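Sharing a structure, written as structure tokens. Questions coming.
Just one protein chain is left out here, and the rest sit where they should.
Chain IDs A and B follow the sequence of writing; residue 1 opens each chain.
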Amino acid sequence: MPRKAKSSARKSAAAPKAAAPIDIDAACKLAATLLSAARLPVIAGMGADVAGARAAIRLARATHGVYDHLASAEIMAELEPLRRARRFATTPDEARVRADCLLFVGAGLVQRWPEIGARLAVGAPPALQRGRARKIVWLGGDRADVKGLGAEVDALAAARRDMGPLIGMIRARAMGRPIKAEKSALRRIDSLAETFKAAHFGVAISSAAALDPLALEQLAGLVEDLNATTRFSSLLLGPRANGAGVTQAGAWVAGFPPRTGFCSGEAEHDPWRFDARRLIESGEADAALWIDAYGDEPPPWTRKVPLVTLTCGDFGGGLVHVRAGRPGVDHDCVEMAIETGVLTPRAASAPSAAPRVDAIIERIMAHLPGSCA
Amino acid sequence: MKPLVFTLRSEPVERLDLSALTPARLSDLSSAAIEKLAIGTTQRPLRVGDVFRLRDGDRSVIRFSGGSSRFDRIAMAMESGVIEVDGMVGREAGCGMRGGALTISGAAGDYAASGARGGAIEIGGDCGDFLGAPLVGEMEGINGGVVIVRGRAGHRACDRMRRGLVAVEKGAGEYAGSRMIAGTLVVAGPVGGFPGTMMRRGTIIMPALPEIAPTFLDCGATPLGFTALYATSLAARSPRAARLLRRALRRFGGDTATLGKGELLVPA
Partner (left out) sequence: MIVRISGGHVVDPLSGRNETGDVWIEDGKIVAPPQGQSADAEYDARNCLVMAGAIDIHSHIAGANVATARLMLPEAHAAYMARPAQTQLAAAGWTAEETGRRYARMGFTTVVEPAVSPHLALHAHLELSDIPIIDKAVLAVLGNDDYLLSALRKGEGATAVADYVALTLQATRALGVKCINAGGAMAFKENVRAFSLDDVVPQYGLTSRQIMEALQDAAVKLKLAHPLHLHMNNLGLPGNVETAIATIDAARGLPLHLAHLQFYAYGKEGGRAFSSAAAQLAEKVNASPHVTVDIGQVMFSDTVTISLDVLRQFTGLKTARPRKGFIYDGDINSAGVVPYSYKRSDFFNAVQWACGLELFLLIDDPWRVFFTTDHPNGAPFTVYPEIFALLTSRDRRAEWLASLPKGVAETTTLGSIRREYTFEELAIMTRAAPAKLLGMRDRGSLAAGATADVAVYGLHKDRAKMFAAARYLFKDGALVVRNGEIVHAPYGRTFRATPGFDRAIERRLDRYYTSLYGLKRDLFSVPDFALPRPQAFGEVPCLA
């Protein structure tokens, strides 16, 4: 899937062609017409706060459509160890105050969360581990991130492809099983395994963007194994554009995370079948609503499809565009906050009249055939 | 006996869920009732008659003349009888099969033979990723039966395999046999990197060793035993896989990241 980095180029190419501004109610009416006429409409992107996500899921249900999030690949990878194995998780607060060992795993973590070092107070001993120092290890980190963390780091470089086998080796040694390695490499792996086993409360920090799915699962396995003799947990930084918050909303509104469809009326979850990009590229879906109130990211597909866009910028690749307010900036919101790891209220930092995603969707729903509004 | 034939009229506009078209589920239906079965997957689903021309026949042998990558869940949970497809199919072909035979002349999509427990599945072309793997949330993949893929398999073939025998003739993608619990996967063509990642038990047999994780250890030559037995049982169905199984093999034990009781076998 194209990443955010690419979006500015796409955006500048698309922006001049932006659909002529039309009044918001006319836009919502047109959106309702497009979505309700479709055989299989897709509510995609879903870069929205919790209220926006609830509304988007209800719209998908009302139109017998599908909902998917722009970072679903990461959402699915994060869910994998939970859905199929055992997962230990903790919070940024606990990592900050209790972890006497912080294990960073993979590249791109600082890009995802620039304040990570300060927030976890990496340079200080953990406040609730009286008298215990903090040990920091980074496997496969960006060199600059490791240097810039603001604490002494025991770093081991590794390419993304090698992360799974590397974690696997540590896992094997932590449990006293053999690996194939040169003497010096074996010593290094053994000493890492010993460091983790000696931690009183260790926390592994990573993300689905930083590791391939099997490596992420391998890491979950390492954490689980370490709990045989000590305490270890993990902190995943979560997908962008409130992916974790949207997942939570999906859990209570529909029972499922994104990539869920209501084709038959009932929610059905299928990570492959209800991948928005695949649905559009294959021609199976015949209308789309693209939402990104966080980042003005363009849709990841290339095929032409009747499209309504709802972003915080001027993106205009579709038939109709509505500019939405940014959650937590233009309006108050609830989102999965990276600094708390829980659904968190955020008051608007620069309140404006820009409409909220849920308000726009409610207007669309009011125009659906059979709506009582 | 004349088979029941479904002839494809044209490429369907939506994905089809063909799980209703098995011998057991059609045995008591008239052909008119069959034509009315909804097999589409959107709010205004296509019906059998919209997609296929029907030629009535013995319900225990079902033939599809013409295939599509949108044919999902063909032969799902089939317990007995025969389904033959002259063409390609989509996802989850033979998923949860318990008995009978499914033959596909062309390619199959992802999750072919997912969670199958018995029966015989033969795919003439390539198959997608996650051959035999469990669906999301499920804990076990293929759990019995025999699967032959004449072409190549995609990534993570036989993920979480629990039991059974799978032979893939022309090769497999990366992470073949990931998280295998037990069972046997024979790949008679080139295999992508890191086979057997996190396998607990089970056997993966390959013509040559690809890049493997350091959590597999060379155990040297392995005595011919059960591999020869499998060679015999595969001789008729896949001579190519059988030939590989008859060679002297060398064993790499792993994955020591987990239980470590699985093995990768390659010609010595």
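Here are a few things to note about the model shown:
One rule holds for everything that comes next: a residue touches a chain if its C-beta (ideal position, glycine included) is under 8 Å from a C-beta of that chain, and two chains touch if they have at least 3 such contacts.
Remember, predicted model here, so these are calculated numbers, not experimental data.
For the chain excluded from display, the touched partners among the shown chains of the whole complex are A, B. Of the options A:Arg39, A:Arg98 or A:Arg277, the residue whose C-beta touches the omitted chain is A:Arg98.
Screening A:Arg112, A:Arg160 or A:His200 for touch with the missing chain picks out A:His200. Touch with the chain omitted from the figure is made, among B:Leu37, B:Val136, B:Ala182 or B:Leu259, by B:Val136. Listed residues A:Cys28, A:Met46, A:Leu216 or A:Ala267: the one in touch with the omitted chain is A:Ala267. Within the entire complex, the positions of subunit B that touch the omitted partner chain are 17, 19, 73, 76-77, 92, 95-96, 135-139. Where subunit A meets the chain that is not shown, the touching residues are 50-51, 54, 79, 82-91, 93-94, 96-98, 118-119, 121, 127-128, 130, 200-201, 227, 230-231, 233, 247-248, 251-257, 264, 266-270, 332-334, 337, 339-340, 342-345, 347.
One rule holds for everything that comes next: only the chains that are shown with their structure count from here on.
Per-chain Cα centroids separate subunit A from subunit B by 32 Å. Interface residues of subunit A facing subunit B in the complex, by the touch rule stated above, are 39-40, 64, 76, 83-84, 161, 164-165, 167-169, 171-172, 177-181, 214, 217-218, 221, 263-265, 269-273, 283-284. For subunit B in complex with subunit A, the touching residues are 13-15, 41-44, 70, 72, 91, 110-111, 134, 136-139, 160, 175, 178-179, 193-194, 197-198, 213-218, 255-258, 260.
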